[in-house]
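Below is one structure, written out as structure tokens, with a few remarks after it.
Just one protein chain is left out here, and the rest sit where they should.
Each chain gets a letter, A, B and C, in the order it is written, and its residues are counted from 1.
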Amino acid sequence: MHLYDGRIIDHKRLNADCYRLTVAAPPIAQAARPGQFLHVRCGATYDPLLRRPISINTVNRKNGSVTMLYRVIGRGTALLAQKKVGEQVNVLGPLGQPFTFDPSYRKVALVAGGLGLAPLYFLLQELNIDDLVFFQGARSASEILLTHNIKQLAKELYLATDDGSAGFKGTVVELFVNQLAFQNFDIVYAAGPQPMLRALCLELKRNHIKGQVSLEERMGCGVGACLCCNVKIGRGNSWVYKRVCADGPVFDAEEVYWDDSANNG
Amino acid sequence: MHLYDGRIIDHKRLNADCYRLTVAAPPIAQAARPGQFLHVRCGATYDPLLRRPISINTVNRKNGSVTMLYRVIGRGTALLAQKKVGEQVNVLGPLGQPFTFDPSYRKVALVAGGLGLAPLYFLLQELNIDDLVFFQGARSASEILLTHNIKQLAKELYLATDDGSAGFKGTVVELFVNQLAFQNFDIVYAAGPQPMLRALCLELKRNHIKGQVSLEERMGCGVGACLCCNVKIGRGNSWVYKRVCADGPVFDAEEVYWDDSANNG
Amino acid sequence: MTVRTMVDVAGIKMKNPVTTAAGTFGNGEEYARYVNIHDLGALCVKTLTLEPHHGNPPPRIAETPGGILNAVGLQNPGIDYFLEHNLPWLLRHNIPVIVSIAGSTVEEYALLAAKLTPDTGIAGVEVNISCPNVKAGGIAFGSNAEMAADVISAVRQNTSLPVIAKLSPNVTDIKSIALSVCGAGADAVSLINTVLGLAIDPYRRKPVLANIFGGLSGPAIKPIALRAVWQVYEAVEVPIIGMGGITTALDAIEFILAGATAVAVGTTNFINPRAASEIITGIYNYLQECHIPDIKNLIGAAHRQEVV
Partner (left out) sequence: MTVRTMVDVAGIKMKNPVTTAAGTFGNGEEYARYVNIHDLGALCVKTLTLEPHHGNPPPRIAETPGGILNAVGLQNPGIDYFLEHNLPWLLRHNIPVIVSIAGSTVEEYALLAAKLTPDTGIAGVEVNISCPNVKAGGIAFGSNAEMAADVISAVRQNTSLPVIAKLSPNVTDIKSIALSVCGAGADAVSLINTVLGLAIDPYRRKPVLANIFGGLSGPAIKPIALRAVWQVYEAVEVPIIGMGGITTALDAIEFILAGATAVAVGTTNFINPRAASEIITGIYNYLQECHIPDIKNLIGAAHRQEVV
């Protein structure tokens, strides 16, 4: 973990509200593993006060840079979007537990909802496995990103959009479930909005498929000290609070305890 | 008075901590009178929260621009200094009561301490009078500004620096008082730090010379509503609180009531 | 979709829920070129006392993170001067004018209230009880439930106008103060007044304000104000005017959801003189965008939803 003032070496707007930001931060680029995130200082004043957690989308270990993909949601990301190449941005990381891989896995699915794409693309790059299927979901075609890059690395890429403007019309989880009729996966890695992950975890459980999901929760410190980012993790009816920032963000799909569901028993 | 988002058309660092900022704001440029100021929004967030009062240094009524000279003191001015040409800055103004001039005045002195220079230079430009002597004081030679421009408009320019690195070694008030032996002024206009204005007001009173001084006080609204910027104004032992932003910043030298002085009686 | 923004605060009919916070909008004249005064739901003036008051020596204001401390000290020309010189201009704008009053004894409050008759054209009286009670050794009236009630009864007995008690947040239990002033006849409550604070100049090594202490206002106190509105909404039946750090229409909506019937814009006027206008427009847009036909549907709505 490093606290680093990185120079911005690239900053591009990708669509209406998504940006790709590349920062020179050699020690972080060296250490980063897929699934980990950076805690980013978006402004320089007390307003907004907190850092913002953003996943690592890829690293370039040769030139020592780290890339993030982010969507402008509120005041923090809006300030970040104003930063120009050459300016510095203070980042803390790499933070959290990465996705883990077992050499026995032969067939892998990656399921990305929205910018859940960001950490899964990094995982795709680092996984040296032939039989890998990538599922990408978005609201519409204009929000589908990195398809060219993904196609080079994945055996197959399936797209889903809410409005049907690209690929399957529906959610990426529906698309994934449809494929389960034809393909068996040893493990499924997923990231995306909470309702999507919840639906996916349910399907994985029903189909007895191993999974790892990257969760999001509002954070204070990002390093495990403040206990602000806790989520329920457990099996059956017993759970404990675990920290998304330090014990996660990646958790076993079967261990995520969904409060509003009868499916934890 | 206008609330205006002006585009920055020029922004230069003049010395270690002083900047000149020119903003396109035609309605303000038209209306501005010497001694008036702008209430400037230095950042875009709640931190810092308040606007900052900055005098109008000059206007260009043809291209509709307003120029300010400012020193970086704290967080507000530091943020302002980061703004780049082409960006916008929100200004409120012109605010306050300007210096006033009576056609019977034949011989005029302008006494500037530090960036008190800013409003007095505007006054110099607007006063159409031959016999005008400009006194400029600063900490050292590097902080003496606009001499070239002043020489073109004033009959004489006298300089004083605390360290003697340019002109007279001492305060601008001492320099001014020395000249009183040789010159009689119908009116003296002054702006600068409070101790300097206090010393000057004393001398003016002692020498029975009319004066107008531009005061500074911490402000809230800048428009006369909050009563945060009040100073004591009066004669003899009676005074009332008046608002620097709306009743001033320019006050008659003899009316400023200096708390810590026996010289109000 | 047309939406309704009208609210009624104890008989004060406001065409929208936005008023100005006492002491932050002068008597309206200073802001009249930025805000169409007649667009406001109501206008509350700077607190008036029986006699003119000089106020505190400068500096009277200090900036703090996300807020300001002020120690203006109730500088005002006295109620009589106001009624004669400032009120006529205000009344010309056809909006409810709320007059804020303060005394240093219960008797002063009573005398002030007696001057505020319906035929003055004034719509309501806001009673600022945050000032120190000189007879009780300088304890603020508003920090004690009994003293607060004494003041409100005295005002209640001396005017037939709607009486709004303005509560201070500098108390252990704002609900009990609210209950007490309502028991004494307050028709509405407004909250919060400023939070007691201090700033020190680390180089001059003394307080920044000549008065040492000041009142904290601005965005920094918004969570404190919202909490107070939420608590008081659960304690009393009367309408609440909510204030404290409101800068945007969404802030105003937060207050209304917490239980405020109307909101007041204070410190924000200093930063954006058009804020009150923009907030009025923003509330209207929010209602449309969210398909909410009447602002009244939102009052206290955050209490009624199950919190997941």
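Throughout what follows, a contact is a pair of C-beta atoms (placed from the backbone, for glycine too) under 8 Å apart; a residue touches a chain by one contact, two chains touch by 3 or more.
Computed from a predicted model, the values in this text were never measured in an experiment.
Note that of A:28, A:92, A:124 or A:172, the residue touching the chain absent from this view is A:92.
The residue from C:28, C:207 or C:273 that touches the chain not shown here is C:207. Screening C:52, C:65, C:78 or C:121 against the full complex identifies C:65 as the residue touching the chain left out.
If you put the hidden chain back, the residue from C:9, C:171, C:238 or C:280 that touches it is C:171.
What subunit A contributes to its contact with the hidden chain is residues 1, 3, 41, 46-51, 92, 217-232, 240-241, 246, 259. Mapped onto subunit C, contacts with the missing chain fall at residues 64-67, 69, 143-144, 170-173, 195-200, 202-203, 205-207, 210, 212-214, 216, 218-224, 226-227, 230, 245, 250, 253-254, 257-258, 286, 290, 298, 301-302, 305, 307-308.
On the side of subunit B, the interface with the absent chain consists of residues 46-47, 259-260, using the contact rule stated above.
Convention: only the chains that are shown with their structure count from here on.
Among the remaining chains, those touching subunit B as well as subunit C are A.
Between the CA-based centres of subunit B and subunit C the separation comes to 36 Å, rounded to the whole angstrom. Per-chain CA centroids place subunit A at a distance of 55 Å from subunit B. Remark: subunit A and subunit C have CA centroids separated by 46 Å (rounded to whole angstrom).
Counting partners per residue, subunit B has 46-48 as the residues that reach two or more other chains. In subunit C, 65-66, 219 are the positions where the chain touches two or more neighbouring chains simultaneously.
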